[in-house]
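Every protein chain of the complex appears in place save one, which is left out.
Up next, chain A:
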Amino acid sequence: MDSAAESLSLMRAMSLADSPVHSSSSDDFAAFLDADLDTISDASADSEEVAVEEESILKRVKRRKLELPDGVINPESSSSQGEPKEDLGESSPKKNTCPHPGVYAGMCMRCGQKMDDESGVAFGYIHKNLRLANDEVVRLRDKDLKNLLRDRKLYLVLDLDHTLLNSSRLADITVEEGYLNGQRDALPDNLKSSLFKLNWMQMMTKLRPFVHAFLKEASNLFEMYIYTMGERPYALEMAKLLDPGDIYFNSRIIAQGDCTQRHQKGLDVVLGQESAVVILDDTEAVWGKHKENLILMERYHFFASSCKHFGFNCKSLSELKSDESETEGALATVLKILQRIHSLFFDEGREDDLEDRDVRQVLKTVRKEVLKDCKVVFSRVLPTNFPAEHHTLWKMAEQLGATCSIELDPSVTHVVSTNAGTDKSRWAVQEKKHLVHPRWIEASNYMWRKQPEENFPVSQPKNK
């Protein structure tokens, strides 16, 4: 039913010397062939035939023209499998046993059958017409994990804005930032290679210091994804700046349109097992279901518009003509953490199989080392009517390995307070314990290292 010769005569029949039978859907192959065989060696445009057929042609043409605006998918074309005798041969299983692992452009990718349902997950970032059934996603994730673990790699999902770079609309550039608009040669060295002006998007982008080295090192340990809440064209442009050779991300760029839930990022569109994914993002709220995989990054505010957006009244890095440190900045720190997590995960000394290990456990373990052996009491920090254990700072301190308590006792090591005049604060000074501002806990969280307590003093209360 599908030899070239028959297809050829099919086409010829369609072109001109058609009888009205052919105006019906080409799915009706049997009728088609019948008509074809009737009008014997027809093909070539016979002018007499043309004159006779002209009217029916005009009718058909009109009908065709009516059909086209009907919708994007031309109904009469679809998949040419209306043929009665269907045997696809050894290459693909019969349609009734095919598990339909996924759909490409409305056709099952294994048997070619037309499928229009919306089940499964859409992977529009790989190709706009691709959907995969849930079973297939599970199967692919398993298979891919084995491959990746064999290469000793894990998955890393990276956010763009405020994590790897900072963008600003050209319209929002302040007067003090005006020097950024100048000639490239006039810019200081560190900006020459990391500041980009994208006129067609009316934007300026500054890459975070150390980002290229970070990506290069991380690519040896992780298969990387970009996952941004920005739109696809923006995401692709940023990927070009970060990854000009297209080796780090290669069709693993997920944008806002690919999220299955509004305002939430999810690992359902990532083809990797959740137990092997580490996420780097500056916003915790969007990763509602995957907080355990998340490493929270300190936000990168280079442009004034970024500072303003988050309500900071201070001058931005660009206005101060300064930048985050390359060697001590957030990316350098987080790279060390990632390397630590990687080596702990692939530790030879462990008894369990690689597939049974969970990177979330490793994250918890590493986090708990930051403030271990610390016992923390809060003063004038937690609201009085609020159960203390639910407070963010309390939970953060516990995640970092500290023990939290409401009451003072000799084993307490740190008193966290905003006011040096409280009873607990004075007790701390008296007993030679550490008295620190709450930001000490937050900084330790971002830097994954216990911060020097002397950097976070608590101010003395003003005398009335």
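Everything below uses one rule, namely that a contact is a pair of C-beta atoms (placed from the backbone, for glycine too) under 8 Å apart; a residue touches a chain by one contact, two chains touch by 3 or more; residues count from 1.
To be clear about the criterion, contacts and distances are computed from a predicted model.
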- Task: If you had to name the missing chain as UniProt does, which of "Creatine kinase S-type, mitochondrial", "DNA-directed RNA polymerase subunit", "Integrator complex subunit 13" or "Auxin-responsive protein" would it be?
- Result: "DNA-directed RNA polymerase subunit"
- Quick one: which of A:147, A:260, A:343 or A:392 touches the chain that's been left out? A:147
- Item | Given A:111, A:317 or A:363, the one touching the chain that is not displayed | A:111
- Message: Going by the contact rule already stated, which one of A:183, A:251, A:313 or A:430 would touch the omitted chain in the full complex?
- Response: A:251
- For the chain that got dropped from the picture, name the residues of chain A it touches. 1-4, 7-8, 11-12, 14-16, 26, 45, 50, 57-58, 61-62, 64-65, 68, 72-81, 88-92, 101-102, 104-114, 123, 126-127, 129-130, 132, 140, 143-144, 147-148, 151, 223, 245, 247, 250-251, 271
